[in-house]
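As you look at this complex, bear in mind that one protein chain is not there, while each of the others sits in place.
And now, chain A:
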Amino acid sequence: MNRETTVNLLLALLLLGAPLVAAGMGEPFYVTLATRVVVLALAAVGLNLALGLGGLLSFGHAAFFGLGGYVAGILATHAFNAEPLVAGIPATTSMPLIWITAVVVAGFVALPIGAISLRTTGVYFIMITLAFAQMIYYFAISWPAYGGEDGLSMSMRNAFPGVNTAKPLPYFLICYAALMATLLLFRVVEGSRFGSALQAARQNGTRLAAVGIEPFNIRLVAFAVSAMITGFAGALYADLNRFVGPSMLSWHMSGELIVLIILGGKGRLFGPVAGAMIFVFFEYVLGGITERWQFFLGLILLGIVLFARGGLLGLLSGKPRHV
């Protein structure tokens, strides 16, 4: 077992163990905090596919995060009011159905956004993805049917067969399982033919084209898959807070996801997990001391960018090697 695998395993155990202990000690707040880590990590795993493997610095992933959230919120609201969704299609409070819907919606929205954005590179790509996300953000604000600026509260968590989702620990375990399953998927995709082509597109798009693989097609699929994962996380996040609002769609959120990845280690399997742990830790600990905790987070980010390009994972487990 190499060092990175060991570090990953320890992180996974820590993330599972801490809330179990907290629950045992009757501290549900910390279980919810850990769930926040897990869901943010999952959203960043999605972005990590595009950014880490593909080198696509999307500054608009909040769009997919928020869309996933709104899918959960809207379906739950309709189901609660016993209104059909559209044209007699019934809404649902079943989490698996909501997740599938969130993933499909995020993917369908990502395809045209990606198809346009990926015609550009560098700073233009960043700006176009940002612009699309802001369009969706303002659309959500100006659409009163689903809360507009105030967002949408859900009176209770959606349902998962056989689990009492209202309790913090069972909901944590659902989210944790979702994160682990997605990490497994990430690892498999990374090592597949598609993953090879995607990483080659990041390293040298001309080389990829010269062997006959269109970098655009590879990047577009990666962008969509990445959005689908982040959309999935958005649905979980809405259920965690029993609330979805435009802030999930805002550019702050997109920036936060990028920060998580850089903190943890870009392109590393557990980079987003480590990043989310650091981020929520500082948000909570420093946030309890000073309102200006983000100033200190900024200093840490600065330190990482200057002295530890590989993020926490790079610091703990050295350079990655491709066989």
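The working rule: a contact is a pair of C-beta atoms (placed from the backbone, for glycine too) under 8 Å apart; a residue touches a chain by one contact, two chains touch by 3 or more; residues count from 1.
Quick note on the criterion: contacts and distances are computed from a predicted model.
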item: Name under which UniProt lists the unshown chain, selected from "Branched-chain amino acid ABC transporter substrate-binding protein", "Fe-S cluster assembly protein SufB", "Molybdopterin-dependent oxidoreductase" or "Hydrogenase maturation factor HypB"; value: "Branched-chain amino acid ABC transporter substrate-binding protein"
item: Residue touching the undisplayed chain, where the options are A:127, A:141 or A:189; value: A:189
item: Residue in contact with the excluded chain [from A:6, A:120, A:142 or A:203]; value: A:203
item: Residue ranges of chain A at the interface with the undisplayed chain; value: 188-189, 191-197, 199-200, 203-204, 206-215, 218, 221, 321-323
